[in-house]
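A single protein chain has been removed from this complex, and every other one stays in its place.
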Amino acid sequence: MKLIRHQREEKGVRLSTESNPNQVPSPSEQSRGHSAAGHVGLWLIGARGSVATTAATGLAAIRTGLAPATGCVTSQDGFSSIPLPKFSDLIIGGHDISDVSIAKRAEYLVGAGMLSQHLVNALYEELEETDSRIRPGYDPSCRGESQAEAARRLANDINEFKISHSLDRVVVIDVSSTEAPIDYLPEFDDIGLLLAALEDPSRDILPPSSLSAYASILAEASYICFTPSPSLNIPALRQLAAERGVPTAGQDGKTGQTWLRSVLAPGLAARGLKVLSWSGANLLGGGDGATLADPQAVAGKLQSKNRGLQSLTNGATTPLHIDNVPDLGETKVAWDHINVEGFLGSRVTLQTTWSAYDSMLAAPMILDLARLMGLADASGHRGPVGEFGFFFKDPWGSDEHSFAEQSRRLLEWAREAGTHVALERTNEKDATQYGVGAR
Amino acid sequence: MKLIRHQREEKGVRLSTESNPNQVPSPSEQSRGHSAAGHVGLWLIGARGSVATTAATGLAAIRTGLAPATGCVTSQDGFSSIPLPKFSDLIIGGHDISDVSIAKRAEYLVGAGMLSQHLVNALYEELEETDSRIRPGYDPSCRGESQAEAARRLANDINEFKISHSLDRVVVIDVSSTEAPIDYLPEFDDIGLLLAALEDPSRDILPPSSLSAYASILAEASYICFTPSPSLNIPALRQLAAERGVPTAGQDGKTGQTWLRSVLAPGLAARGLKVLSWSGANLLGGGDGATLADPQAVAGKLQSKNRGLQSLTNGATTPLHIDNVPDLGETKVAWDHINVEGFLGSRVTLQTTWSAYDSMLAAPMILDLARLMGLADASGHRGPVGEFGFFFKDPWGSDEHSFAEQSRRLLEWAREAGTHVALERTNEKDATQYGVGAR
Amino acid sequence: MKLIRHQREEKGVRLSTESNPNQVPSPSEQSRGHSAAGHVGLWLIGARGSVATTAATGLAAIRTGLAPATGCVTSQDGFSSIPLPKFSDLIIGGHDISDVSIAKRAEYLVGAGMLSQHLVNALYEELEETDSRIRPGYDPSCRGESQAEAARRLANDINEFKISHSLDRVVVIDVSSTEAPIDYLPEFDDIGLLLAALEDPSRDILPPSSLSAYASILAEASYICFTPSPSLNIPALRQLAAERGVPTAGQDGKTGQTWLRSVLAPGLAARGLKVLSWSGANLLGGGDGATLADPQAVAGKLQSKNRGLQSLTNGATTPLHIDNVPDLGETKVAWDHINVEGFLGSRVTLQTTWSAYDSMLAAPMILDLARLMGLADASGHRGPVGEFGFFFKDPWGSDEHSFAEQSRRLLEWAREAGTHVALERTNEKDATQYGVGAR
Partner (left out) sequence: MKLIRHQREEKGVRLSTESNPNQVPSPSEQSRGHSAAGHVGLWLIGARGSVATTAATGLAAIRTGLAPATGCVTSQDGFSSIPLPKFSDLIIGGHDISDVSIAKRAEYLVGAGMLSQHLVNALYEELEETDSRIRPGYDPSCRGESQAEAARRLANDINEFKISHSLDRVVVIDVSSTEAPIDYLPEFDDIGLLLAALEDPSRDILPPSSLSAYASILAEASYICFTPSPSLNIPALRQLAAERGVPTAGQDGKTGQTWLRSVLAPGLAARGLKVLSWSGANLLGGGDGATLADPQAVAGKLQSKNRGLQSLTNGATTPLHIDNVPDLGETKVAWDHINVEGFLGSRVTLQTTWSAYDSMLAAPMILDLARLMGLADASGHRGPVGEFGFFFKDPWGSDEHSFAEQSRRLLEWAREAGTHVALERTNEKDATQYGVGAR
């Protein structure tokens, strides 16, 4: 395990040094060359969906100065001295099974009132160019190859992307359609059995999200799951990821209602108030709405949304529904009714109504995650980054759900990782100057 | 200044040692004798109002085991090892200008649906007894005495309360009717001029809240302002308080809408979202509603409510209204409409509706403040306790408005103060055991 | 059919004349003797439930002058000249399968914050007396009798009630627990088959609500279904009811959210606005909440709630959920999110939040229905009274769902029925005066 990771680091470092021989590992570098974390490829599974298209449009807008990075945590003051990859160090590619290009999808999002015509016009060519880096994803409805072959094909796409763009590292983020929870199989607990089953062309043992995660492991890319799909929740896969030492983070982006709950619930608790019930309704249209209209697909989402709330409220009554309301388009509306017990058995009632373009909340987090995961990878992190729980409904590697506490931990982590990277870079540079090889 | 404070401490310590010669300053003491902070008198200005009556009923209910201390910060796990005065170490007295007894007021609050008939029946005698410790407050409409004479009379009431109940310390909390902001006078900047004006029976230079604050200083009691009234916001008075070294805290209890804002706004900021406007409506009935129906009185409240929000949102548009809606009785309803700028200029809209019996939120905070201020006083704190900003819309001694951060600081402060008190008590005890005087 | 009905009328008239020989059929009678519609027995199925208990308490309170008839349509000015049975002409009896008496249930509703202690204390004896008129209902879990025997027993209870209290007529109202929708059986379409199956002690062909409806038909009482249960929705039963000529009304009381929708939707339509979606959430506790927690039971309620909305919005998207939130107790909270298309494709969004004690809305309608059905019966009405759609989510005998239109029709109907009854009474009286028998 150590060995594998070491190789990855060496590779990363080598690529890095090759392309940027005279780097200075200081924050000030942010404005000059690229950052200590190098060039980062952002490989999106579901690269032509709403979230991905918004992230791609936003990245282009930020880079060309057409929009500020509002909504990006990493562009806040607290992060300014941390050697994160810069927005201009990010390049987007990805997989999708849809044929509608990012640029076309962006046009559609203009029609839905979400993106401005002006912006999309200005960035149209750049979006077309981004789209040229999208490869066909794994389509479970198309047979022919074994899942192992499919995974190797996907991994190969990622590797080619990395090499052809001389990237220091690739961060894979899954923003594809939500999948239903899956039933247990014995192969899920045994790497050997799993790998054998994957080679069998007559079997489809892994759901697409898990297959993509497996491909990321093969490509030794960092892997982030922004959806509530099965993904790495298969023990044998998680074990494989651990063995390869790839940094991972997940799961299910905490953008709207769940985020709000993770802000409010700890506040109520800190006041000594006891939540009795927290009832919720979610209305959404768009692609995600259509997907979640399927009772199977919605099951995973509901579980993922409720887990944190259960933990934050010590098991209050928490009924929750998600409805597909096509006329809402890309807007998501969430209503919460919170019944709280206060002093002498009295009641406090709090209602919240949240309304937002969901992808507009997710997209800046995708860019944040790419930057932060770039740093994690550069700093040699292995396995789940619990401090990225800030971004997720159902955090891997952490039980903390309080957003305030997650904010504190994220910044602290970034400072430490940043210091680590900066120090390494200084050592490296010193070593290089004095004729010593890169570690 | 040091000297004065020293005397106070000695007095406090002496009383304390007299009444509890064999105290053990450990948390376990909580369940045996009284705490390291000794017996604490809670002197309420406005002792027959809704907040005070609810606090008195609640204290009696907690002490007799009829109700848990839900809504009290200090009864949470994090505080369990801190040597705070116990609920059973608190005894309530106070000033009011109303003739309706606490017990009668409690009956009225039963009719308003706020307190349970059962509870008030069970505690009626104890409430009558508490009421017997209430003395006539300073009534600005009754002339005869100079304000200096009035202040001495009020201070005397506090002193008698302390002596007759063998209290280690008294915490004064102003929960009387909100007053209007006042106009500047030259005497407010000059202690000498102010004291002279107070002796002039033809002048009423101080508003009642400031006169009560002055009386607290004279009585060397800790002083807390739970209202948005002028209180210690008169430089000469504040200077006097500083010279006497009394611990103080304020101002304007952060119970409902403003509290909610101080939870949400930092959360939005941590996500890199930009608040554009935060519009609010407040509906309330009851005594407070009637008082705030006066455009003069409401002015101070509105200022106090808006200050924190302005600071937390970097100057967003924040229109705010408070309306007297008598049929709401003791219930307060607050609606907020928050318009937020997100990624690529998109909008997030959040609405909140809060509904609660306002005094049910305030009362546990009054008990918390009495316990914490008892600890502050026991630990030798002087001047404003900025860490009590947790409880206030307009904190004295602190610019922090984020509730999550305030929660962290309060607990940290309490731990340090607790350790300090515990150590002192150990030293004291050792000294006593070895025949040495109390310090 | 005509014959049967004629007998009924004669009986009614006879009883009526016996007990009030000198009646004057004018509205002014309202304040003197009993009304033209005579003494009306109100027989409640589910007589110990929340709705029934609240109705019984309310009737007692109105009669003794302890409370005004707020919430009763029939106590409004428009109805003052109509010869409805007076509140003092109503007497309550009923069936239930619970052993908890009305008075005890009322105590429980005091604890739930719904009824006032004061009121229940004052009316305790009267409630006990009402409870003495409650007989064991049909309990589907207790076997032994055939359903035909059970129905005869139930009908007998109603007849005894009528005779022993010298009532002019009995109105049966079903306010028992909501039942699940049922599967089709061939017997449901054929009276002969149905009656045969009822006699078979090994079969339970009818759900309890339908059995109660059948018993009402047997007793020749008017029948009203206030629940969404199967009730008369069995063709053979409906045919039986039609043959016997009993007046009927239903179904499912339109008290809260659905009522609000029937007010708003026609308003939007009258403005030429087009509803795209109307999404709803319902939270409730109490007995009804517990019943509806069962996915089977809730199905009928959801259908019944959605039917009117579908009709009023021309088939908009209308997702709807009902959740059991025990801590809400007897309170029902409903949130609606309405998305409307306006001029030039623009959007209007309306949200409503409704919060009320559900039984407090239902109870006055039960009293209204008893009075109005008393009038319908006195006026010789047969079959479903479509004009009572005012009270129902899923009106029998009418397709009108607009509340404004329903209000207009109800009043118009009452005026006509009232005139009819008054005329008949005058004729009757004249006939009596001139020695002619009552018809």
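We just call them A, B and C in the order they show up, numbering each chain from 1.
Criterion: a residue touches a chain if its C-beta (ideal position, glycine included) is under 8 Å from a C-beta of that chain, and two chains touch if they have at least 3 such contacts.
Quick caveat, the model's predicted, so the values are computed rather than measured.
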Of B:117, B:279, B:311 or B:398, the one touching the omitted chain in the full complex = B:279
Among listed residues B:91, B:127 or B:333, the absent chain is touched only by B:333
Listed residues C:84, C:119, C:221 or C:309, member touching the removed chain = C:119
Contacting the left-out chain in the complete assembly, out of C:146, C:159 or C:407 = C:407
Where chain B meets the left-out chain, the residues are 276-277, 279, 281, 283, 317, 319, 321, 323-328, 333, 335, 337, 339, 341, 351, 353
In the full complex, which residues of chain A touch the absent chain?
-> 113, 117, 353
Could you list which residues of chain C touch the chain missing from the display?
-> 54, 57-58, 61, 67, 69-73, 75-76, 114-116, 119, 259-260, 263-264, 266-267, 270-274, 341-357, 360-361, 363-364, 402-405, 407
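Everything below uses one rule, namely that only the chains that are shown with their structure count from here on.
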List the centre-to-centre spacing of chain A and chain C in whole Å, with centres computed as mean CA coordinates.
-> 56
Cα-centroid distance, chain B relative to chain C, in whole angstrom = 54
Shared-contact residues (touching 2 or more other chains) in chain B = 353
